[in-house]
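And now, chain A:
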Amino acid sequence: MVTVADVRTRVSSFAGAQVGEGDSPIAITIAPTDWLPLAVALRRELGFGFFSFMSAVDWKEDGLEVVAWVDNTDARLSVLMKTRLGVGVTNCASLVSEYRGANWMERECFDMFGIRFEGHPDLRRILLSDDWVGHPLLKSYDVDTPYPPYR
Partner candidate 1 sequence: MSPLPPAAVGTIAGVAVLLGVIGLVTYVTLLERKFAARMQSRVGPYRVGPHGLLQPIADAIKLMMKEDIVPREADKTVFNLAPVIFLIPCLLIFATIPFAPGLGIADLNIGILFFLAVSSMEIVGLFMAGWSSNNKYALLSAMRAVNQIISYDLPFLMAALIPVILAGSLKLGDIAAAQEGLWFIAYPVLGQLGFLAYIVASVAAENRVPFDILEAESELVAGFRVEYSGMKFALIQLGEYAHVLGTSFLGALLFLGAWAGPGPEWLGPVWFILKALLIFLLITWIRWSFIRIRVDQILQISWKLLWPASVILVIATAITVVVRSSNGG
Partner candidate 2 sequence: MAAEISPRIKTELDYAGAERLTMNMGPQHPSAHGVFRAILTLEGETVVEVDAVIGYLHRCHEKLAETLAYVQYPSIASKTDYVAAMTSEHAYVMAAERIAKIDVPRRADYLRVLVAELQRVASHCLWLGTWCMDMGGALGGGATIFLYCIRERELVLDLFEKLTGARLLYGFHQVGGVRYDVPAGFAADCRQTIDLIEARLLEYEAMLEDNTFFLMRTRGVGVISRELAQEVGISGPLLRASGVDFDLRRDLPYSVYPDFQFKVPVETDGDCLARYTVRMVEFRESISIVRQILDGLPEGPISSRPGVKAVAQVRVPKGETYTRVEGPRGEVGCYLIADGGPRPYRMKWRGASFSNLAVLPFIIPGHSVADVVAIMGSVDPVFGEVDR
């Protein structure tokens, strides 16, 4: 059975990877370049097969951060993968080759945050209409938009 220690040792091999101390989710912050290799390691070697969700956070000046949560259902372990894309960077590696569930999740991240995922089969908006201008969940997207709520 995979334990938290195995995860920590395996992840420590990635340069610049910090692992949080808690283990209800094992929070792993990693460099954007190792995003896909980390996913591959987690899924193939450590058995984190369950892909729960993927999303992004806009930290205003500090740039965007991509977040993903994967689970090992047998060992009841969860990992929260985080990577800071750096100021003004809006592209990131895609996990679709590893987790097919990431397909729609990444399309939603692109739709809401404008993050382009290289290696994604067909990256287009999933929730908003194709002619929508702007990415709503960015902090710069002000709340009262030109489309007045119909009242």
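In picking the candidates, the idea was that all candidates are chains of the complex that A comes from, given by their letters.
Quick note on the criterion: contacts are C-beta pairs under 8 Å (C-beta built on N, C-alpha and C of every residue); 3 or more make two chains touch, one makes a residue touch a chain; residues count from 1.
Everything numeric in this text was worked out from a predicted model, so none of it was measured.
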item: Chain touching chain A (counting every copy) in this complex, out of 1 or 2; value: 2
item: Parts of chain A lying in touch with candidate 2, wherever the complex brings them together; value: 25, 49-53, 55, 57-58, 67, 69, 71, 73, 76, 78, 80, 99-101, 103-105, 112, 121-122, 125-129, 136-137, 141, 143
